[in-house]
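Missing here is one protein chain; the remaining ones are kept as they sit in the complex.
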Amino acid sequence: MVRIFSAQYRWAKMFEVEYAACEFWQQEGKLSIRDLVRLREAFGKVTLSEIARREARTRHEILAFLEALEARLGFGDPLKRYLHYGLTSSDILDTALALQVREATGLLLEGWKRIAGRLAQLAKKYSRTAMVGRTHGIHAEPITFGGKLAGWFSEAQRNLVRLKQAREILSYGKLSGAVGTHVYHSPQFEARVLRRLGLRPEPVSTQVIPRDRHAEYFCALALSACAVERFALEIRHLQRTEVREVEEPFGKGQKGSSAMPHKRNPVLCENLAGLARLVRGYLSAILENCALWHERDISHSSVERVAFSDGVILLDFMLWRFLSILDGLRVYPENMKRNLEASRGLVFSQKILHALLEKGIEREQAYLWVQKDAGKAWESGLSFQEIFGRNPKARRIFGGREKVQRLFALDGYFKRTRSILRRAGIR
Amino acid sequence: MVRIFSAQYRWAKMFEVEYAACEFWQQEGKLSIRDLVRLREAFGKVTLSEIARREARTRHEILAFLEALEARLGFGDPLKRYLHYGLTSSDILDTALALQVREATGLLLEGWKRIAGRLAQLAKKYSRTAMVGRTHGIHAEPITFGGKLAGWFSEAQRNLVRLKQAREILSYGKLSGAVGTHVYHSPQFEARVLRRLGLRPEPVSTQVIPRDRHAEYFCALALSACAVERFALEIRHLQRTEVREVEEPFGKGQKGSSAMPHKRNPVLCENLAGLARLVRGYLSAILENCALWHERDISHSSVERVAFSDGVILLDFMLWRFLSILDGLRVYPENMKRNLEASRGLVFSQKILHALLEKGIEREQAYLWVQKDAGKAWESGLSFQEIFGRNPKARRIFGGREKVQRLFALDGYFKRTRSILRRAGIR
Amino acid sequence: MVRIFSAQYRWAKMFEVEYAACEFWQQEGKLSIRDLVRLREAFGKVTLSEIARREARTRHEILAFLEALEARLGFGDPLKRYLHYGLTSSDILDTALALQVREATGLLLEGWKRIAGRLAQLAKKYSRTAMVGRTHGIHAEPITFGGKLAGWFSEAQRNLVRLKQAREILSYGKLSGAVGTHVYHSPQFEARVLRRLGLRPEPVSTQVIPRDRHAEYFCALALSACAVERFALEIRHLQRTEVREVEEPFGKGQKGSSAMPHKRNPVLCENLAGLARLVRGYLSAILENCALWHERDISHSSVERVAFSDGVILLDFMLWRFLSILDGLRVYPENMKRNLEASRGLVFSQKILHALLEKGIEREQAYLWVQKDAGKAWESGLSFQEIFGRNPKARRIFGGREKVQRLFALDGYFKRTRSILRRAGIR
Partner (left out) sequence: MVRIFSAQYRWAKMFEVEYAACEFWQQEGKLSIRDLVRLREAFGKVTLSEIARREARTRHEILAFLEALEARLGFGDPLKRYLHYGLTSSDILDTALALQVREATGLLLEGWKRIAGRLAQLAKKYSRTAMVGRTHGIHAEPITFGGKLAGWFSEAQRNLVRLKQAREILSYGKLSGAVGTHVYHSPQFEARVLRRLGLRPEPVSTQVIPRDRHAEYFCALALSACAVERFALEIRHLQRTEVREVEEPFGKGQKGSSAMPHKRNPVLCENLAGLARLVRGYLSAILENCALWHERDISHSSVERVAFSDGVILLDFMLWRFLSILDGLRVYPENMKRNLEASRGLVFSQKILHALLEKGIEREQAYLWVQKDAGKAWESGLSFQEIFGRNPKARRIFGGREKVQRLFALDGYFKRTRSILRRAGIR
């Protein structure tokens, strides 16, 4: 990914655009195959440092690049005439950026695909592993760890869709000249050259591709980052000392703290949380690029130089780091069980409530009863199961103490897990 | 739009969800048609103030709402049992929000459709109206005002696509109970009730619909706001005193300034620019909602209460205000012509450059020549046409002074405008 | 606070500015005291609806306001001449906004002062209450709850300083006329009128007060919101079922969940977390207001209308809600003790490390030893104290098993708490 956003690679993509335009001229009979070969050879000799040197003078990178190429061409060379003919810098820059981003997105998609695949495996593996579901950080009702992972899988799938759409939205080039008027080339020229590059022509370009495309692309990046942040946050929560249901991998020889050797800190996940903030920050900047002046100003350029490469590289890093976390994830089902039971029956309160409704008790009355007993359990630390079970009225309604006790069981909670997994697309 | 986000309407949507669940029970034979009628009647009697009063005590709006409904039902009423049966508050809240947003998006789409329609008309009307294209705020080459508007039309179309996709992404409901485990209802129950409401079931819900959907939706809002900002910025630029090619409508009786009566300020467009900043700000907040704790925390709720209603209402306002600006837009073709000619031929510099290339002059040499003459014209204020035309070498190359003069003409610049409009979908 | 940002109050402040200017004219002998009385009477009769009605026509609120006032004045009235004489709308708007914000900030400061006071009390009260300090969510070393609260107190103090500075930075008015040139009034006029209002003159105004002041003010708001978010986040963490060291207040009759009656959810703190996101979002928007065009454009106005009133009102709400949380905060020292002991000695690992260093063991060696034993304890769930104590080498170094055991004690950890509190300014 770093390679895709290197200066070297960027110039290679820009050359590809210029070259594709020259291929058009070859097909039109204006250049020979031999000319194309020479052009590629000339490019092979241009170095980054030469471009930089020329740019220092011209303060215009595309002109510096063309100068460097032309310096390799002979006097009266037809290439000198057809190279960059009728094009403007942005034709090259924006089209090359589209090529870069398309490739980069391929890597991001690969990351998400592997994450989704790993999540599907883990979701199946832990589809019967009971744990407590938590809302507001408070124990709620039993769930399975597999079900939780299925939710992540589902979000991963959504991000695959988003990034594919985002790639489409940026798979547009333009070769419409200085202010988009196609004065020197027909829309057909543009369409043919871009098709060769695998891109579509921007229907109405100005000097540039309109920046709402880039902003839309970045929205997808930010949403991907938010997804990783969400998963990382969950692992951080589950790794808390008091919870310890899951731990991110901890390398041999790794040291948790300079002062407290025992610590296993979820530093990888915390790192991911921080990176998500950065990606969101870049989005703020990119969104401001949409409203350029007239047929363009160049304020977007500095933003894109930083935010596009850093943003995409950071997200890529996030995806692969998260994948490695999944690969080494330590799961502690016994701790999940311990936590589930720690509330001593309170997680069944809704089940009891429903059982009372089933027996014909009115909701308001049932609610107050359960609330009272649950509150007592919560405050005193006693078992809700016991408090409720001791109540003669409960025994009467359900037909004996034993039947009351049987309500406090996990059966029934997980009967839908498999079908949820299937609905999410995990098979 | 304000109505859709009113408390009244919100409760109506929440009732719709509860009612649709009861319809399921009616179909299952648990409730009668008569029960459904009574339920609707009961809802008709519940007032906002009653819910507020009950909420002040319970600090839980859904429970307050249910209490208010149940207070209208008789002792032992079967509705008491089936109303909200097996559901959790978020089942109602998130599903109702989806209904609200879907309707709201319909209005936003209507706004964009009208804008796009108006832009298509204007683009055609001004497809031969020449003006100067500007990059960096500096005169570049001739364009047409219609071509500029076609670019806006094209962006409007993209926003229609985005908002439609965004509406899809939020057309999901959930009735999976407290932590998404479907303990009390099967996924089939959920699917049937939601289908009745025109929604799809969330494949894997927690206590809530995952918030990446809402964030994705908001990205589309922000992009729409950025588009309006871009168009408004352009009008502001074109309305500058020195430019004055276009003016936003200025009402009769309207006063431009308390001190300077003559002023026609683009205040509507400036207002739109400010509102776009707000919508982007809301997006920042909404993006942070994705990473909720475990099966949910409720930190997203305060953000959504403000950002969703304010964000959607603001965008709606922006769209309709922008439409009214388009409706009353004053266009001054003669000023466009004046500005185009003000550079005294400099806008043709690229044309000259190309003409020299066509005549076989090498690029570097041609560039330097044009640059020198253009620079002289720019610095001195003299006409580029004249400076270039006076050069004997130019006359020799092109075959006489008259032929040189003929290069400085608009013919050729606009030959593609029609086909660009067609490519954008304007017919 | 809502009152300060009401339309009524805003007009009252704007009138104050106009009135103070007329007082200047009275002192200069141009108006009589009687005129001032009449002016105030005239204002007393102007209603919001009348201004609104006039604004609908003029689309200019200040002109509408002046019209409404002048409609109450007689033909040839000297007030007609001196009212608003030489001023421009922004003179009134910006100066009045400064007055509003200054008052509003007073309320915010009051909120922070009370919070700081309450935190100081609580910090002292719990200065000996041991709990486990956590880094990365993992048990680290013993701390006191009072020490934690002292950190909050210290941040509260910083926010008091910030808001006071922010108030200063916005205590500037301007009466320099249309584009800030003081054509119709001298800087002395401006200085005298503003002094009467308790404001300083902007050294160099354009048509408006430069917006970096407003942005700086908002930075202080955002930092306040972030502080409340931090405290709220901590309470949410400490209220987790597995931790349960602290709980936010839970009202009698309050219902935690429509499905799980027992739940005590930290919903107030979660609400605060969401509101902080919104305030940060407003800051994004406000920062974009700095770069206005030339002597001003009015794009900042719509942003400020929403962000200033909503931002300040939200922060005010946050402060008072947080104060009420502190007032009703439930603290469970016994649970703190339980959690502290749950790691079975691991929290003392650094102490052991240091004791080994004191005994002359090399750091690397000591570290490896403690790491090994701590790791064993962590993995096995056995007591670190026991594992380490069983080691004959440890007994030898420290002089017996009992002396080893004595290392695993809280004494020494809290000897600095009091002096830290004092250093923070808590007495």
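Going in written order, the chains are labelled A, B and C, and every chain counts its residues from 1.
Keep in mind that, in the parts below, a contact is a pair of C-beta atoms (placed from the backbone, for glycine too) under 8 Å apart; a residue touches a chain by one contact, two chains touch by 3 or more.
In this text, all values refer to a predicted model and were calculated from it rather than measured experimentally.
Novice: Pick from B:Thr58, B:Thr95, B:Thr181 or B:Asn265: which residue touches the chain that isn't shown?
Specialist: The missing chain is touched by B:Asn265.
Novice: One chain isn't shown here. Among C:Phe153, C:Phe250 or C:Phe398, which residue touches it?
Specialist: C:Phe153
Novice: Of the residues C:Arg72, C:Lys113 or C:Arg230, I need the one that contacts the missing chain.
Specialist: Only one of C:Arg72, C:Lys113 or C:Arg230 touches the chain omitted from view, namely C:Arg230.
Novice: May I ask you to list the residues on chain A that touch the chain which is not drawn?
Specialist: 57-60, 62-63, 66, 84, 87-89, 177-178, 236, 251, 253-260, 265, 267, 270-271, 273-275, 277-278, 280-285, 288-289, 293, 297-303, 306-307, 310
Novice: Since one chain isn't shown, list which residues of chain C touch it in the complete complex.
Specialist: 66-67, 70, 75-76, 80-81, 84-86, 133-137, 140-143, 147-148, 150-151, 153-155, 158-159, 162, 165, 178-184, 186-187, 201, 203-207, 210, 212-213, 215-216, 219, 222-223, 226-227, 229-230, 233-234, 237, 273, 276, 280, 283-284, 287-288, 290-298, 350-351, 354, 357, 360, 362-364, 412-414, 416-417, 419-420, 423-425
Novice: Under the stated touch rule, tell me which residues of chain B contact the chain that is not displayed.
Specialist: Given the touch definition above, chain B has residues 132, 134-141, 236-237, 239-243, 255-257, 259-267, 270, 284, 288, 339, 342-343, 346, 349-350, 353, 367, 370-371, 374-375, 377-378, 384 touching the missing chain.
Methods note: only the chains that are shown with their structure count from here on.
Novice: For chain A, give me the residues that contact two or more of the other chains.
Specialist: In chain A, 134-137, 140-141, 237, 284, 288, 350 touch at least two other chains.
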